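Note that this complex is displayed minus one protein chain, with the remaining chains in position.
Let's look at chain A:
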Amino acid sequence: MTYQSNRGLRGLLAAAALAAAATMPLKAQAEETYNLALLSDFSGPYADIMPILAGGREAVFTWWNETRGKELGVTLNYKNYETRYDAAQVASLWPGIKSELDPIAVVGLGGPDVAALSERLPEDKIPMFMATAAYGFAWQPDAWIFNPRPTYSHESVGFLNWMREQRGGDEPLKVAILASEASPAYVDMAKGLELYAEEHPEEIDLVEVIYTEVQPTDLTGQMRRVVRAGAEALVIQTNTSIVVAAKRGLQANGANIPIMVSSHNGLPASGGALGGLEQMEGDFEAYGMAIAADEDTPARQFYKTLVADYGLEAPWNVVTAMGVSQGLYTVTVIDHAIEANGAEGLTGEMVREALFAKPITTEETHGFLPTLSFTPEAPFPLEGLKVNVGTVKDGKITIGATGVDVPQVEKW
């Protein structure tokens, strides 16, 4: 072997060593994996919407892993846990989830998750990110459970004030609410609106507060009370079965009072259960999240990306939007936490701190959510609250209004 060839070999080895050294940090980055626990209800009261919602949030995690995750050298693993929307089930599952996954965050579904874990998560130092609106009973400082939307009562109040403006005049809007004692969250929706109406009689006249079962036998009599009281709007933020029974009750009374529904029992779901969206003509859905209407919005464009490139199969509707927005603000907070602390050794506590440290802009959530500025005072942003309004016009969902201001609602 000549000197020349030895030098060539040494050069080759040196180049190989350099290349290996250059790739080592990348390799180490790609090894950072964090777990998310997803609480789901595939066999309980929300089993009908769960596959769609789950599809939305999982597609976002896939998208993040393949884009930002790759850049940062982080992979987010997730696992669904079946809770049947039952607080007892959530409570019994939690120790196992913690020991199996050691998650840096929980992606929750609804009221039972909040009821079961609100005392445990601060001790375990793991934040939970919800998709739904917030609950009055969980409106506490130093929260570990967060909602991207204000309470259901904030959302209904925002909508009702908008509706009063649309109607015109100085008279308060006559409103009825249909709730249920089947879930603490359902009661909470009514209590918040009741308090607001009591404190703002010039805006809302709450003429009827009706509690019923989750699958009512007949609401004809109750709807007659609503009609007799002269209600101009009927708020139903519970489930689709109650919307259907109320609609039939109103039809039996020959009345057509506009119904306002929320995201989880939105216009497509309630219309479908009634036999067609046209049955909900003139009714509304309102929430602090993008409306899944036909218009070409940034949110819809992002949805199309998820469908085209990341395997999302769910249709473009409010439930998918809910899942996508939940996924988006969850990964954005984790992204912020990685920016602040580095990719290694991320903990649930760091993720929570990142939530307060920096706002989640509407651009980061592709217009699915308004800019969210969380503070330790509440589990949801207290400033800049907005709701969007969707309605059914000519058998199609259209945007009624966007960025409707939510007035200040006192804690109840």
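FYI, a contact is a pair of C-beta atoms (placed from the backbone, for glycine too) under 8 Å apart; a residue touches a chain by one contact, two chains touch by 3 or more; residues count from 1.
The criterion applied here is as follows: contacts and distances are computed from a predicted model.
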Absent chain [UniProt protein name; select from "Cytochrome c1", "3-oxoacid CoA-transferase subunit A", "Branched-chain amino acid ABC transporter permease" or "NADH-quinone oxidoreductase subunit L"]: "Branched-chain amino acid ABC transporter permease"
Candidates A:Val209, A:Ala340, A:Leu382 or A:Ile399 - the one touching the absent chain: A:Val209
Selected residue (touches chain absent from view) among A:Thr62, A:Thr83, A:Ser118 or A:Ser241: A:Ser241
Residues of chain A in contact with the chain not shown: 42-43, 45, 47-48, 50-51, 180-181, 194, 208-215, 217-218, 220-222, 224-225, 240-241, 244-245, 248, 251-253, 269, 272-275
